[in-house]
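With one protein chain withheld, the remaining protein chains of the complex are depicted in position.
Up next is chain A:
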Amino acid sequence: MFISRSLRAKATQLRSSPLQIRNRRRSYYTVDHPDPTPFSETESAILSSALSRVPTHGFSQKALKLGARDAGYLDVSTNLFPRGTFDLVNYHLVTRRMALKEEVQFPELDTQSGNKLGVGARVRILALARLRANKDIIGKWQDAIAIMAQPSYVSASLSELARLSDEIWYLAGDKAVDASWYTKRATLSAIYSAAELHQTQDQSPNFIETERFLDSRLEDLRKVSSLAGGFGGWVGYTAQSAVNVLRSKGVKI
């Protein structure tokens, strides 16, 4: 499968760093006070209409303008979106992320093994559902990657990627709040963005190729993390384990 070098370079710029994961803006989530909705009614109306123009017109000013008209607004109302086409890309990212919660239902048991569904299996289901939600616009997703890789939007794009990872781990029911919190999110971000890049070239029915790619990356991850003693393996190199290891060897400290 051929992916152009410049696109690869752009996609690489969009790998998240721990810093980005740290900067994602969510503080004190509570079901009693839901997070404010990210888009106003007008913004949603225009951007969702514009998004349905993307398969034909790409993530372009043209799509935005047509979207505004479709929603019954004047062309000038695209001024609502100072970030232009990036706002359109962002709308896709945010709404697809938020839809995961409603759309993904987990089966009781793992279809392959017959065991109870674990966190890892749920992560896979969620990541795949999110990738499949690119179905309508995947033909234009390379444009979107180019837009996201523009210097002024890199940081916002990475924060959104970090939010997606966080959402997936949360919905998968992962409750760990130790140092593995960071490695999990960073790894999933990297795997997800690689799979998405792969998907831009995937012609197979129902993205079977992309599903295989995702599975093999997740499998690599599983192997590596069991070697390192779980996701939080690197924490093991601290003084705590040094003391415990010596104690377990009978050293009286």
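Brief remarks on what is shown
In the analysis below, a residue touches a chain if its C-beta (ideal position, glycine included) is under 8 Å from a C-beta of that chain, and two chains touch if they have at least 3 such contacts; residues count from 1.
The rule is short, and it goes like this: contacts and distances are computed from a predicted model.
As stated in its UniProt record, the chain not included in the shown complex is "5-demethoxyubiquinone hydroxylase, mitochondrial", which appears among "2-oxoisovalerate dehydrogenase subunit alpha", "serine C-palmitoyltransferase", "5-demethoxyubiquinone hydroxylase, mitochondrial" or "Peptide chain release factor domain-containing protein".
When the full complex is taken into account, the listed residue touching the unshown chain is A:178, out of A:75, A:136, A:178 or A:215. Contact residues of chain A toward the unshown chain are 18, 21-22, 24-30, 32-33, 36, 38-39, 166, 170, 175-179, 181-182, 234-235, 238-240, 243, 247, 252-253.
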